[in-house]
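Of the protein chains in this complex, one is absent; all others appear in place.
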Amino acid sequence: MPMRVTLNGEQRELPDGLTVAALLAHLGVKAPRVAVEVNESVVTRDRHELHRIGPGDSIEIVAFVGGG
Amino acid sequence: MPMRVTLNGEQRELPDGLTVAALLAHLGVKAPRVAVEVNESVVTRDRHELHRIGPGDSIEIVAFVGGG
Amino acid sequence: MPMRVTLNGEQRELPDGLTVAALLAHLGVKAPRVAVEVNESVVTRDRHELHRIGPGDSIEIVAFVGGG
Amino acid sequence: MPMRVTLNGEQRELPDGLTVAALLAHLGVKAPRVAVEVNESVVTRDRHELHRIGPGDSIEIVAFVGGG
Amino acid sequence: MADTWSIGTHLFTSRLLVGTGKFPSFEVMQRAHLASGAEIVTVAVRRLDLTASGAASLLQWIPKHMTLLPNTAACFTADEAIRTARLGRELGMGDLVKLEVIGDRRTLFPDVVGLVDAARVLVKEGFIVLPYTNDDPVTAQRLEDAGCAAVMPLGAPIGSGLGIRNPYNLRIIMEAAKVPVLVDAGVGTASDAAIAMELGAVAVLMNTAIAEARQPVLMAEAMRDGVAAGRKAFLAGRIPMKLHAAASSPMSGLIAT
Amino acid sequence: MADTWSIGTHLFTSRLLVGTGKFPSFEVMQRAHLASGAEIVTVAVRRLDLTASGAASLLQWIPKHMTLLPNTAACFTADEAIRTARLGRELGMGDLVKLEVIGDRRTLFPDVVGLVDAARVLVKEGFIVLPYTNDDPVTAQRLEDAGCAAVMPLGAPIGSGLGIRNPYNLRIIMEAAKVPVLVDAGVGTASDAAIAMELGAVAVLMNTAIAEARQPVLMAEAMRDGVAAGRKAFLAGRIPMKLHAAASSPMSGLIAT
Amino acid sequence: MADTWSIGTHLFTSRLLVGTGKFPSFEVMQRAHLASGAEIVTVAVRRLDLTASGAASLLQWIPKHMTLLPNTAACFTADEAIRTARLGRELGMGDLVKLEVIGDRRTLFPDVVGLVDAARVLVKEGFIVLPYTNDDPVTAQRLEDAGCAAVMPLGAPIGSGLGIRNPYNLRIIMEAAKVPVLVDAGVGTASDAAIAMELGAVAVLMNTAIAEARQPVLMAEAMRDGVAAGRKAFLAGRIPMKLHAAASSPMSGLIAT
Partner (left out) sequence: MADTWSIGTHLFTSRLLVGTGKFPSFEVMQRAHLASGAEIVTVAVRRLDLTASGAASLLQWIPKHMTLLPNTAACFTADEAIRTARLGRELGMGDLVKLEVIGDRRTLFPDVVGLVDAARVLVKEGFIVLPYTNDDPVTAQRLEDAGCAAVMPLGAPIGSGLGIRNPYNLRIIMEAAKVPVLVDAGVGTASDAAIAMELGAVAVLMNTAIAEARQPVLMAEAMRDGVAAGRKAFLAGRIPMKLHAAASSPMSGLIAT
């Protein structure tokens, strides 16, 4: 049974109990270099497999873009 | 019999033998302060009665205008 | 028996139990316009007669000087 | 019998009938690149052998120096 | 046209504010003040010299029609500035204060963090706060938000006489401000004062440029005229700049050649 | 102190000279002239429009106390300028002439060769010659040597409003000149006029900056004040410039912290 | 002479830092980066576009030898800036951050209060903080005290191309700073970059001036040369300024006349 989260500012339904790694796979995010923040704290790469998303979590997935 | 002169750059017919004073009267130039040049020499006020216009003369009648 | 206070940054002995008004008189400060601060709080004119200096008080007496 | 000339602004006695070439030799001017002016006219290299200095001549011998 | 401006309930016609420091004498200062036409004069608050018996008081040399503006010059913390402002009010019996919180001895540039903090406290205590600040538009906005009655960005360091170093920032501040913007510090000569006013300043505050001029009284007059000139030019609407010329006399009607 | 200056036998107190071109109307021009306080006013010489019967005369709008300064604007040769100057004298019954020999239509910069030639001729004929020139110190010297009563270098192109583009050259001219140096042309706003005077100019001449301002009369007043401000500041002796600050309030006698 | 400079343990030879925003294409950006000779390149951190499948990644266009400098552009609070810096570190696997806390949308001037607060936090977390700040010497000192590895005052508003508006303040900052001073923002053309370096800047950071030039690659080369020119001139020691001339050719030994 699915859970609601906020992903990059938008409401989304996700399968329950996903890890961050699974989420990225689920989203088909191939980009080698994204960074993930859950509830305003960074989830470092080494914890992508461990950190489970929970209902109501606020998730940010960011990448580098052009800037000065 | 009339004579041709150049007056302020334009060809004009004038009665023969006019003095500068007569010319100004003829033209109805009331402006108290004009200056007259005949053939590139100024004809001063005191000589307006004396100086006669001749055929082919080049006459300039000037006044003050706004300038910086 | 006298008390020690700090007056404009310097150690001074003063008669015990002086009011601010009495202090100014004692110092011969005629200047109509000084302001007095005791222990970092202003003592307004209307309270000069009432406010008593105590031992160890830190007193500032200031006036206007030239400035920009 | 010698002649008086002005050389670079100074009075000098020179042997009579010198050519410009002879003058330069006489002065021991080895510098490959000087220019000579006699009486305010340049005597070009090709005429150094031909041009004879005369009494009272004003001679300038110049070279390049540092400048901007 | 009465071209007035106001701070709180105070209404002024002169747009030149002057100081009382560094004049060769009180006599010269007084003549300069009168020549300047100023209606507001800054004063500093300092410890009374208890050794000097009945020292000449600055105040007796300041024309009665002038409004005193106590400053908190040489205060390096918000706390010192607040205490000094309170003493100034007690001395001056007015609520106006030129708030200075200095951040650096060499440039006398403000410590904007302390400045905003002190402004908030003093506004709450009912002061009419005129803060001396740098030319940073963001700080000017913060001071306005804190309830300051005006903002007073510097043109250049105090006493430097360098004039208006960054007219761009001042213009940006003036565009955004909803309170009067006064240029405080940096003016060296009359054209500097005129430039400040042409940028849109409501008024100009200066001390050293007058007090240390070779002839302070004449310079005070020059500054009065310079401020008036700049103000009028600002209102009159200057001509645009062009790279090339535009004849002021007609190019036609010339005599023949 | 009556701070006067003179050209030939003419003595003046105002240091602002104004023009008569490009005003929205004669009425506005007259009010601007009065507001400016100017005592000298430039006029141009042009062919009378023989078609217009009794056209409104410029002169009736010029206050009687003002001295007319006929110019030779738009003359591109020494000869045209000389003839125009003679006609101007006949018109104005005075010996003053603002001598212009223009070298380029786009910039209206002077042809200095023709200018010096024309100046020599007119000086011989008894004219009091005030040449409009560029900011070249050598040309200024030549004009002085030719007997000109003053030199009038430009601040920037006529009507450009760019102000004083090269204060260095103007200062060099003023250092060397033994005749009065007036800044003619380029002034755009009041601070420009003040800057010219602070450099040491004896006076400033302008037309467009006043005539084409959004409010010519108010700008005329601004210019009057700006010239006065710059003159007084020049006489009063400004403070030197410093990179760093110099406190205007005492750094001692502070309350304890 | 290898004229290098360093931030923390990073050693650099190029004194030009470039951005990655606003280029017409990644291809042009890459060529411009190579032409610039820059060793440090700024990047921004933004939400991944989850709709775009496998969008072209900025990073593959950045030469491997270049050091990434993530910025916190468009953060309006210390908190946003701190979170963005942490995400940038996670992305970039480096500790360098160009810290921006913006105080005003129109000028993009920093909020110096938030800037100093964010700097303190990030320094504690081991970041090498390069703060984008205004030209206020006091704020620069606060940032240095907070442990920033450098200070980066602006020359003029970001993207304005106004150049170095206030060289006086920059010089004052450079005199006092014990950490490298980089000029960030405002440069419009090559001479601006040279001027920044002649003032004593350790390096110059720019984006718009290159990315939006008509020919970005050629402008990148111009900036490389301008920075080198200014640096060398600063080291070489320029001649003093004089009002008058000093002949470069001898005034003696002239031929007779």
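To keep things simple, chains are lettered A, B, C, D, E, F and G as they appear, and every chain counts its residues starting from 1.
We adopt the following convention: contacts are C-beta pairs under 8 Å (C-beta built on N, C-alpha and C of every residue); 3 or more make two chains touch, one makes a residue touch a chain.
Since the model is a prediction, treat every value here as computed from it, not as a measurement.
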item: Visible contact partners (per top-of-document touch definition) of the missing chain; value: A, D, E, F, G
item: Contact partner of the left-out chain, one of D:5, D:18 or D:61; value: D:61
item: Hidden partner interface residues of chain E, rising order; value: 168, 171-172, 243-244
item: Chain F, residues in touch with the chain not shown (by the definition above); value: 103-104, 106-107, 109-113, 116, 134, 136-139, 141-142, 156, 162, 165-166, 168-169, 172, 176
item: Positions on chain G where the hidden chain makes contact; value: 19, 21-22, 44-47, 49, 71, 73-75, 77, 79-80, 83-84, 87, 106-109, 157-162, 188-191, 193-195, 198, 207-209, 211-216, 218-219, 221-226, 228-233, 235-255, 257
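Here is the rule we go by: only the chains that are shown with their structure count from here on.
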item: Chain D-chain F separation of Cα centroids, rounded to whole Å; value: 55
item: Whole-Å separation of chain centres (CA-atom averages), chain B against chain F; value: 33
item: Two or more partner chains touched - positions in chain C; value: 9, 37, 60, 62, 65-68
item: For chain E, residues that touch 2 or more chains besides their own; value: 19, 21-22, 44-47, 71, 73, 83, 87, 106-107, 109, 158-159, 162, 207-208, 211, 247-250, 253, 255
item: Every chain pair meeting the contact rule; value: A-G, B-E, B-F, C-E, C-F, D-G, E-F, E-G, F-G
